[in-house]
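Every protein chain but one is kept in place in this view of the complex.
So that you can tell them apart, the chains are marked A and B in the order they are listed, and the count of residues begins at 1 in each.
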Amino acid sequence: MAHDATTTGTGNTELVRVATSESRFARYGLIGIALCFVALFLVLPLAAVFTEAMRNGPGEFFTVLSDPETFAAIELTLLVAVIAVPLNLVFGVAAAWAIAKFEFKGKAFLTTLIDLPFSVSPVISGLVFVLLFGSHSLLGPWLQSHGIQILFAVPGIVLATVFVTFPFVARELIPLMQEQGTSDEEAALSLGASGWQTFWYVTLPNIKWGLLYGVLLCNARAMGEFGAVSVVSGHIRGLTNTMPLQVEILYNEYNFVAAFAVATLLALLALLTLVLKSLLEMKYSAQIAASRRH
Amino acid sequence: MEVRVQNIRKEFSRFPALNDVSLDIRSGELIALLGPSGSGKTTLLRLIAGLESPTEGTVYFGNEDASRKTVQQRNIGFVFQHYALFRHMTVLDNVSFGLTIRPAGRRPSKDEIRKRALELLDLVQLSGLEKRYPAQLSGGQRQRVALARAMAVEPNVLLLDEPFGALDAQVRKELRRWLREIHDRTGHTTVFVTHDQDEALELADRVVVMSKGKIEQIGTPDEIYDTPNSPFVFGFIGESNILRVRVENGQLWIKEHSIGVSALGEADGPAQLYFRPHDIELLDGNGGCIAGLVAMTRRVAGTRHVELDIGAANSKVEIELPPEKVTSDHSRIAFRPTRWKLFRD
Partner (left out) sequence: MTARTAPLWQFRQPSVIPGFGLALGVTLSWLILIILIPLSGLAWRSSALGWGTFWTLATDQRTINALRISFGTAFVAALINVVFGVILAWVLVRYRFPGKRVIDAMVDLPFALPTAVAGIALTTLYAPNGWIGSLLTPLGIKIAFTPIGIVFALVFVGLPFVVRTVQPIMEEIDKEVEEAAATLGANRFQTISRVLLPGLAPAVLTGFALAFARGVGEYGSVIFIAGNLPYVSEIAPLLIVIRLEEFNYPAATAIAAVMLIISFAMLLIINMIQAWSRKRYGYGA
């Protein structure tokens, strides 16, 4: 009864302190430590990006951004995301459908395989495609003779990005669809709906916010991926440089303002992602999988 | 230890949960706080424990004012509805916990602690399970561990919050009897909260009936059942029937019919007649009785429940008859309450 109404520390009128709260001193101490840590490791780096970009005023900031190479990097980043995210969206829905709605042998193993890219270094994710398509590989000479360029070109960048962002959508949808069970679909089927109708009118509305959540995280990683893309891209300016790679090149050329200007765009993307993510969590927490990792 | 609660008031963000409650608990007594949810019974228990502090009023342990003591200082034993066992500790470590965390000066030796914990596990009939983890026990076993854990600190008073609430009916009944045995053997002053009247009446030396933040009645199970002092207690404990009657010249009347019950000394005027379904006698005849038509009959275990339409009072009552007494629908039955109570509006 009324347990939840227990005053957690704010009640000054209480004769004795509530048993399950810390002293005011300990509380403020812990909050202080946490805030300092967040400021030092999260807020300051973010602030540094914006400050450094505006070091020479907004005029230079915009001049730098209108550079054609930077523009090409933005275009390439968007192109890669536009290809990679839908591919993993389709895969994620299919994988979640198979894993969450059915019981079959080897299901746990399949789930582990889907998570595999999370435990592989991004550099290794790029390396495997170099080993597969490089000139010294089995496929390399054949590809070359047919004039197909995969490495150091857009296809390689897309492949590496797809590899790295592979688990995001599936990982969000599997626990969510498992939670929801199969009774809604069985009801729809019993009322005469076809398989596609069931998916379209029953399943999809149930998972749409979780799906959006997964796509959001997938997209953030796709646009921001650095290590894997760096290995397969070849760093050809204006052609195979994505935005994160452009940041690296500009920074290594000591063109700090330009590097931070491009970084600002990526930081804004990250902030937008965080805002949308928080909104989804606040408004639709029930329709998003319980596990919020990644 | 004797526990006294004096003029306690407790508000949760302006909402009064307890209003001027006083209660004397005698040393060694087993007492039940009984009431519907929201009656304040759990709040009262938590106030005695020190898990809440009162907005006004005092709690005495013996002659000592305990109100300003923290829950840790009060040395009580508290058993929670959902056991609240420490799941990363073995059964033995759970029971020993209260002793092992004592400061070095007041802490018994390791062997002593182990010995006492094993004795308690023996008392609650869990010998041999000391190495198990809570997850490996059944609900009833977990609650027995919780009780042993609470008793290990030699508490001033043992407080149990709906101790059998999470268990299924069969286990509940067993544990009920068993708790009474443990109490009789150890003699701890014990207060337990329940919303189950059978549990309270069967188990407790005295029952405290609560409603809406107030104590309605305190008494032995017999007193509570046989002489409820308010319509609430009458209605909350056991089955009851209510009829609107009129008192006139020491007699009870429904409209112009006397029902053959004399209420000498009662002032004239309208009143509510309360009686239990089994406190009746069947009558033949037309005068000096309550008569009604059978609306429905149900066989419930060893008795037959008959619902009667009392045309004169324009209401329904239910009475209990021996199962041999077969009645057909719409037949007429006349009866008179043998034990009853009048309440005025």
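General observations
By our rule, a residue touches a chain if its C-beta (ideal position, glycine included) is under 8 Å from a C-beta of that chain, and two chains touch if they have at least 3 such contacts.
Predicted model, so just to flag it, every value in this text is computed and none were measured.
One chain is not depicted; across the entire complex it touches A, B. The residue touching the chain not shown here, chosen from B:Asn7, B:Gln72, B:Ser127 or B:Asn286, is B:Gln72. Looking at B:His88, B:Lys255 or B:Arg332, the residue that reaches the missing chain in the full complex is B:His88. Residue in contact with the omitted chain (choice from A:Leu78, A:Ile148, A:Leu204 or A:Leu274): A:Leu274. Touch with the hidden chain on the side of chain B covers residues 49, 51, 70-72, 75-78, 80-82, 84-89, 97-98, 101-102, 133-136, 146, 149-150, 152-153.
The missing chain lies against chain A, touching residues 3, 8, 19-23, 26-27, 30-31, 33-35, 37-38, 40-46, 48-49, 52, 87, 90-91, 94-95, 97-99, 101-105, 110, 113-114, 116-124, 127-132, 134, 136-137, 159, 162-163, 166, 182, 185-186, 189, 195, 198-199, 217, 220-221, 223-227, 230-231, 243-245, 247-248, 251, 259-260, 263, 266-267, 269-271, 273-275, 277-278, 290-294.
Here, only the chains that are shown with their structure count from here on.
Chain A and chain B have centres, each the mean of its CA atoms, that are 56 Å apart.
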